[in-house]
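Just below is one structure, and these are the notes that go with it.
Left out: one protein chain. Kept in place: all the others.
Right, chain A next:
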């Protein structure tokens, strides 16, 4: 899980953030401002500063926020001026938007605020629907508005061209002031509370957020129009209220609760995708009618509240149908405020010590969690040269905040008589400077109680330090320091409480002395927090946080660091053990090999029962006995045979396979059974695997692990895959590697690729790419990028079949889709009653299979549902407001609006499921990717940069910096601007970068080199025969692409016989591999099959024939790691044509030598 931040404000108004991977609070450097409140989400943090203005801190990202402005320049032809800006009076503006209706002069485009800057000047777009236009970018038509073409015809009377310019949001990682402008001028009063959320309401537009704010007068304002391209939003809208609000909380979804001055709560109803601000309020009583509520915090399906007596309450029965819930449950702990973050995790600030507490044990099934645990990590500013000032300010600020809570309770009790509570709070807030100065001698009644409070609230540091004390006995020095300090503080505490200045001074001297002794921990070390926001903090019940024990946290962090500095593998003790064991073998065994062994090797049989798919009539699963016999083969290699005993017509029969002939063991997608298939080369050819199902997942994993180890042993394969390995991925997301033999590319008699042996590597990916020096990246179904750690095993490979220190947890998320189908009838309109001939009213995409919400299961037992079914609006072709798509009949093309001819409609429902596994993969946060490519390079030094390019899931082109052999994950992304989203990218020999845009056009990136890793500009390469391209792969001298029909093409646009292709891959030494759609074997048809093009030569890029390998659900293959030079048998007739590509680069032989090749070989 990538690191994310917990935000908090201390009682001085300083903003701190704590990383989920970190162990100390980092002071947010924009220290000019003091903050009152914060509300964080993953991409940004909103806050109210002491000036009551709202500030926005957008977190910097490697991909900048940039917005494309566009304008059209329109011209009409006349016989005198030819094409000119002289338009007819009835025509559109000379400068307009795309519709022509709006006047858009270039100088009329203004930056929305000072937080934006222009990226460059206006320029002309010379790409028209995927095809390059002529210089000037003009497109022609008969008249406005009409169909435009890039060719000028005899009847082209008008023309237009598109100008584009980018503006970029520049105020990242800094607090940018948001003007408090409503739709009609400035807002009447300043803000008092703020809450951000609502990102789960809709994915369109991207990064959409709801922001709710409360003014000092108790009014509620909603800020609309906040999304990725307008992080600041548009303007404030007032929301009508049943009373005056003090505080509001907005969850990630449609939950919004607020607290009224009188202590009741109000719940917003009617929040939908189309109406994110909701429609009405419902009042909910305070948990305790005697004691009003002062604070509320909501998540996706939880509501927490704090009453004036600081009691914490949890609301039962909250769900999307019932945002009000059903009842309150009192919780343990006294808190002043609570924040609900991602995954409904909870943070709070305790009344007693003002520490931040984390609610432990919050899971989707136990939303109320188990216990509060204090977050006790130091702040980065804890070493201060002179702590006397902060000690005194601590005192005053402590007064101030305890006063606030008290003030509210006092005031609402007196709300009938006391006229203006807001004023009091306002005064309190605005008074803070004076209070700080004269903290000891103020006369406001609330404050008289505060010294005592402050005393109670600043606990002796002995508490904070107790962990070190308890760990102390082994280390006497430490315990003395602790004791001394505790005593010091006991003396200091009351003094500070009294606010006696002389005592404070003496304290400071003691403190300095203490700091000298110990450095990190001063008596005022314990931070007092005022506000916390976990809205951007992604943790769940499995996350390991190092936040809870500062002293051990420190020591353990030191340990962790020392481990990472000297990786466990190189530790001296380990080396010593390895060396000594080697010496021991030499001493005790090597000279005595002729001795007899005490135990004779024997056959070991493992037996079990399984189900076997009998693939002849009647096709069914039959119970079989299954056995693996292992023995030592003739050359000492271990070998074995698998047997499968079954009954046929009362007769006992068996099937068997030699372990050394098994080419792959592959888990098969099945939503109810734990299924896997065993292939041999012969069975691959026939497309006829042995399919088996185990009773439990455990049992299948035990068998798979055992069989897999057995297969590897028989082939002498162990440890991690080599750098040359060929990687592939099945449609189930399972990862396989194969060690390439040089003979695979041998010419003219290559080894058939159905003989390749594949073994599984733990993890779950959609796509994998590698290069020949061992850099491997993968992308998950949820677009997360993963880098290979160099390990092996993980997943169900445990113990011996798995490496230990480079296996990590990996998760993946994908959506399952079902369709709701309806037919129109004249009486009732659209209903779920179809014609007898119609498809199921709930079906899959094809309509052939019934898929109801209740019966649809996740793709395999490994997946678990993580959301409920929800209408999916992101369907190609668009939908109406309820997600429906219309058509004349099933199955035709659907459109997102209803016409008179539409008799049927459908909408797509999506539900997300999640898989958790382990494997040799580490996440590369934070940008989700849709494609990645790595330069296949030769041997190089470990520090040399390896070019790696990627495309984000939003279509941004990215170039990774800092990728080396030592740091295969690289360091940061460099954004490469494009005029439209991209979908495929490939980098080949001599750093040639080719890419395919979403509109199917091909681009070449110019001037990419080591010095200029991102190149300088894109060249639009016309697509072959106006084909829309889908994927590109670049070798050393040739570029291969796939068009949208799946036809593979070459630079000179040879087109193969139509062979559908999912994915294909080209290595440097001209190896062409693809995944073909369908391949026919003697027993069945296999979809998604690995194919290898034979006879591909630099001079003959087309090759000669396909060789078919493993298949049945393969999705992806990469051969870009394989730079093994193939042995070539030179045949006289071919010699002239053949020039092995590897020799081209490695040793360009003079022509004479090549001709003498035969002679040399003889």
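The rule we apply is simple: a contact is a pair of C-beta atoms (placed from the backbone, for glycine too) under 8 Å apart; a residue touches a chain by one contact, two chains touch by 3 or more; residues count from 1.
Quick note on the criterion: contacts and distances are computed from a predicted model.
Name of the non-displayed chain as stated in its UniProt record, restricted to "Pyruvate dehydrogenase E1 component subunit alpha", "Autophagy protein 5", "McKusick-Kaufman syndrome" or "Tim10/DDP family zinc finger-domain-containing protein": "Autophagy protein 5". Taking the complete complex into account, A:599 is the one of A:599, A:854, A:966 or A:1105 that touches the chain left out.
Of A:149, A:174 or A:798, it is A:798 that touches the chain left out of the display.
Contact with the chain that does not appear here is found for just one residue of A:103, A:153, A:370 or A:587, A:587.
For chain A, the residues touching the absent chain in the complete assembly are 467-468, 470-471, 474, 544, 549, 551-552, 555-556, 559, 572-574, 576-578, 580-585, 587-589, 591-592, 595-599, 601-602, 604, 606, 630, 702, 706, 709, 719, 798-800, 803-805.
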